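Here it is, the structure in full.
Every protein chain of the complex appears in place save one, which is left out.
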Amino acid sequence: MTVRVQTEDFDVGFELNQLRHVRKDTGAIVSFVGQVRDLNDGDTVTRLTLEHYPGMTEKALEGIINQAKTRWNFFDALIIHRVGSLKPTDQIVLVAVSGAHRVEAFKACEFIMDFLKTEAPFWKKEVTQDGERWLEAKQSDDLARERWAKTIA
Amino acid sequence: MTVRVQTEDFDVGFELNQLRHVRKDTGAIVSFVGQVRDLNDGDTVTRLTLEHYPGMTEKALEGIINQAKTRWNFFDALIIHRVGSLKPTDQIVLVAVSGAHRVEAFKACEFIMDFLKTEAPFWKKEVTQDGERWLEAKQSDDLARERWAKTIA
Amino acid sequence: MKIKIFYFARLKETLKFSTEDLELPDDAFAQALTILKLKALLAKRSDVWQQMLLGKLKVRGAINHELVDDNAKIVDGDEVAFFPPVTGG
Partner (left out) sequence: MKIKIFYFARLKETLKFSTEDLELPDDAFAQALTILKLKALLAKRSDVWQQMLLGKLKVRGAINHELVDDNAKIVDGDEVAFFPPVTGG
């Protein structure tokens, strides 16, 4: 399990290649890349600042991977999340999960993203043509997380 | 939409980078990479040969992406599938979907994989210590596909 | 009528045929040709053909690059294919 919080960009190709070589019986790697959109709620975004809570962030992300481990059989998981000042089309986050088969890897990756969105201490502030604004938490993200309470696996 | 069937390997980092720059309002890229496992049904695999039906394959894969398009809003989708002779840890397939938000991209990517596994004309033959064998279709793959019939979205 | 037939995977390997052009007289049989009737016709070639096309192996058919079921009609000029359930991905 690897969790990194960093200001630098990351190389998705390199990271996925590392992950898929952890075990020779790996059959599936599912990944999610999140990036800064140039549009949000109809407004043009010029910058995005990401703040976090050092110490708690890493612990929260590791806890989310461990929760996923109790639900599905997968081999390894990686989370890289950037903080600091970003611009549109910059990468924000990479979540990748490797496993023997695809169904578990898909579920675990989606689960990790849904919990990261609602439990990991990151906060986004956008700069738009109207000035700066803190992003509001979305109800759709809470609902996405609640889906997992209703399913056994 | 891009569909490629090829003997050569592919560069996941390059492909995902292309995909995420198709539109500046892309927020999410979900991808699946399948690779040759060195173990299958308890046997050591030394080679894997992938045969396909040229002409039909491309049409089937495009059809699957179009089916996904009728269900979810996503921006673009990419399928690369290798054929020919492969060895353990070689990459077999890449499916990647870009969109504004993660939920649609996750669903579409998983849907495309489930239909690719059951409808695209590819056949695998393994070489193990006991000789060659054609892989049997798995019931779990049929069940994975049937999940989508039961869900509205 | 003339049709083209392709065989894939285990079928190709066992029948030792990857493709063939088949010409049939334009009679009532040809007018009503379906995937199942074509399988039955080909199965008459030998025990191996019988086993492969109408035996335990589940054989799927395609017409002009579309997966179809056993009752699908075949017409002049069609490209037909027979193969086992797919195992890609």
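The letters A, B and C name the chains in turn, as written, and every chain counts its residues from 1.
One rule holds for everything that comes next: a contact is a pair of C-beta atoms (placed from the backbone, for glycine too) under 8 Å apart; a residue touches a chain by one contact, two chains touch by 3 or more.
Since this is a predicted model, take the numbers as computed values, not measurements.
K.L.:
What chains on display are touched by the one that is not shown?
P.N.:
A
K.L.:
For chain A, enumerate the residues touching the unshown chain of the complex.
P.N.:
On the side of chain A, residues 34, 50-53, 55-56, 59-60, 81, 92-93, 113, 116-125, 134-137 touch the unshown chain.
Simple rule for what comes next: only the chains that are shown with their structure count from here on.
K.L.:
Starting at chain A, how many touching-chain steps does it take at least to reach chain C?
P.N.:
Minimal hop count between chain A and chain C: 2.
K.L.:
Can you name the chain whose C-alpha mean lies closest to the mean of all the C-alpha atoms?
P.N.:
B
K.L.:
Taking the mean of the C-alpha atoms as each chain's centre, how many Å separate chain A from chain C?
P.N.:
Chain centroid spacing, chain A to chain C, equals 48 Å.
K.L.:
Quick one: report the Å distance separating chain A from chain B, using the average Cα coordinate of each chain.
P.N.:
One centre to the other, that is 22 Å.
K.L.:
Take the average of all CA coordinates in chain B, do the same for chain C, and state the distance between these two points in whole angstrom.
P.N.:
Taking the mean C-alpha position of each chain, the two centres sit 27 Å apart.
K.L.:
Enumerate the residues of chain C that touch no fewer than two other chains.
P.N.:
89
K.L.:
Touching at least two other chains at once: which residues of chain A meet that condition?
P.N.:
102
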